[in-house]
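A single structure is presented below for examination.
One protein chain is absent from this view; the other protein chains keep their places.
Let's look at chain A:
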Amino acid sequence: MKKRFGFALSLMLATGMLLSACGGQGGDNAGGKDTFSVAMVTDVGGIDDKSFNQSAWEGLQKFGKDNGMKKGRGGYDYLQSSSDADYATNLNKLVRSDFDVIYGIGYLMGDAVKEVAEQNPKKHFAIVDTVVDEPNVASITFKEHEGSFLVGVVAGLTTKTNKIGFIGGMEIPLIEKFESGFRAGVKAVNPNAKVEVQYAGAFDQADKGKAIASSMYASGIDVIYHAAGGTGNGVFSEAKDLKKKDPNREIWVIGVDKDQAPEGVVKVDGKTYNVTLTSMVKRVDVAVYDVAKRSKEGDFPGGKTLEYGLPENGVGIAPTQDNIKPEVLKAVDEWKQKIIKGEVKVPMTRKEYKQFEASLK
């Protein structure tokens, strides 16, 4: 028996050594650094979230293709996080693989980017959706409230029941920007319309989005704007289900982050409908591409906060506008010019929204 134990032990050690030997070779590939390379860490959404992670990855892919880079080390790559404990580990992994610019995608990754950036002052980082105050971090933020204002104008002028819904992912300051801007847009063009606000508490739970949308549509709401990432997919599926039951009912979803027109397509009795009214696009891809391009040219915007708003086309209304009436589009354009000229200051928080509401009266 003793012998068998010893044999098992040596077997275990031998396998361990064999595998770690291979592991060593695997790790050596990290070296060899003469080309420019970029990589990003996604949050738990992953690169197929039909939202900002996907958009960021599209930006990197485009940058990679435009510059003849290959996916993987020494080119362009991404790592997906499966929990918030993975953020710092994944960022560090990319640091150790010697990428030139490393992106943290998403608000939730702020702390991790700050910590890793402090530990690696010679490396370049970028963070999307929040500000990290370090000399080697470029912060990419968007004026989501301005884009949301425009889709608020669309919602306010399209609704027939004067009841509009907003579904947020998590109740965090970032989503409050969407909410406040949207409510201001609705209020500005349709003071009689009521906006009901609900938060799902998560960005990746489509079932919750569907349940909230179901109760909203049942209460007479006819336009819902979601800022809830994957949770928002449930809003689309609820709207499509209702459309299948009654194709004549006018219900709409306003998408977020990307042009979500493809999500709203539904076929009823051979006829094709689309429940997507429009989308508030946030060009994470453009911003990610920009920062990569600037660093490649030796102009990395470290320590700076880059704000992408309406003038930079960083936010705005999606190119798919088939379901919007021409006069509504005209109104959207007028408001857009007003915001760009600074005649209208779009609220970013609930507090500012209250002031905005008071100023309308």
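FYI, a contact is a pair of C-beta atoms (placed from the backbone, for glycine too) under 8 Å apart; a residue touches a chain by one contact, two chains touch by 3 or more; residues count from 1.
Going forward, contacts and distances are computed from a predicted model.
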| item | value |
| --- | --- |
| Among "SigE family RNA polymerase sigma factor", "Cell division transport system permease protein", "Nucleoside ABC transporter membrane protein" or "Cytochrome c oxidase subunit 2", the UniProt name of the subunit that does not appear here | "Nucleoside ABC transporter membrane protein" |
| Selected from A:170, A:189, A:211 or A:268 as touching the chain missing from the view | A:170 |
| Which of A:65, A:96, A:244 or A:325 contacts the chain that the document leaves out | A:96 |
| Residue among A:179, A:204, A:238 or A:263 that touches the chain left out of view | A:204 |
| Residue of A:73, A:240 or A:336 in touch with the missing chain, whole complex considered | A:73 |
| Residue ranges of chain A at the interface with the undisplayed chain | 1-2, 4-5, 8-9, 11-12, 15-16, 19-20, 22-27, 29, 46, 72-73, 77, 79-80, 82-86, 88-90, 92-94, 96-97, 108, 111, 116, 119-120, 169-173, 201-205 |
